[in-house]
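Worksheet: one structure, shown below.
Heads up, one of the protein chains got dropped from this complex, but the rest are sitting where they should.
== chain A ==
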Amino acid sequence: MQELRTLIGKEITLEWRQRYALNGMLLYIVSTVFVCYLSFKLKANQLTPITWNTLFWIIILFTAVNAISKSFTQERAGRLLYYYTIASPQGIILSKIIYNSGLMLVLSLTGFGFYAFVMGNPVGDLWMYLVTIFLSSIGFASSLTMVAGIASKAENNGALMAILSFPVIIPMLLMVMKLAKNALDGLDRGSSSEEVMILLALDAIVVSLSLILFPYLWRS
């Protein structure tokens, strides 16, 4: 527990020292939203809710892949080796997952705020939508962190990250979009409970697999 706290603290300090990376990601999501806004010109208010929702989640997907792919490449190989001698692999992967969840939450909330600002906000049940964003941050972070770890071991990991992560994340993305659609239409919250359970179950599978498999990964 102590180890976990120290490692998360380390991730945050590291991010804070390289603020340009964080600012870069925020700018990335804001400019992507703005590109979408400009592409639809002033017709943004004519978007159907489904298009609105899909567009938002695609933006979040690309932001997530970009943001999380750097979680293993930010540090030099020598320094990673040093962490591995003093910390347990489970601690490292868990701290990275928790840190990335927080990062994704910040990014997607900023993204959502700006998106709703320029593209209009047709959401019926705002709290449920925010819960969806929260769940998706955890889900995306947990599945992408492991994939980022795999991709970082290979050369040219930019392209590899995309092809490895898109198929892995699609089941989660579909569930999230369904949940978001329910929130968008302002459906009764009880009707979304099934999606929430599946999302949590998928998270549980990915996190437990990460804990089991990461020790094999970092040894190489």
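As a working rule, a contact is a pair of C-beta atoms (placed from the backbone, for glycine too) under 8 Å apart; a residue touches a chain by one contact, two chains touch by 3 or more; residues count from 1.
We take it that contacts and distances are computed from a predicted model.
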Looking only at "Sulfate adenylyltransferase subunit 2", "2-oxoacid:acceptor oxidoreductase subunit alpha", "Heme exporter protein C" or "Peptide/nickel transport system ATP-binding protein", the name UniProt gives the absent chain is "Heme exporter protein C"
Which of A:I12, A:I50 or A:L174 touches the missing chain? It is A:L174
Answer key for A:L80, A:L130 or A:L160 versus the chain not shown reads A:L160
Of the candidates A:R19, A:K41, A:R76 or A:R219, the residue in contact with the absent chain is A:R219
Chain A positions in touch with the non-displayed chain are 146-147, 150, 153-156, 160, 163-164, 166-168, 170-171, 174, 194, 198, 202, 205-206, 209, 213, 216-217, 219-220
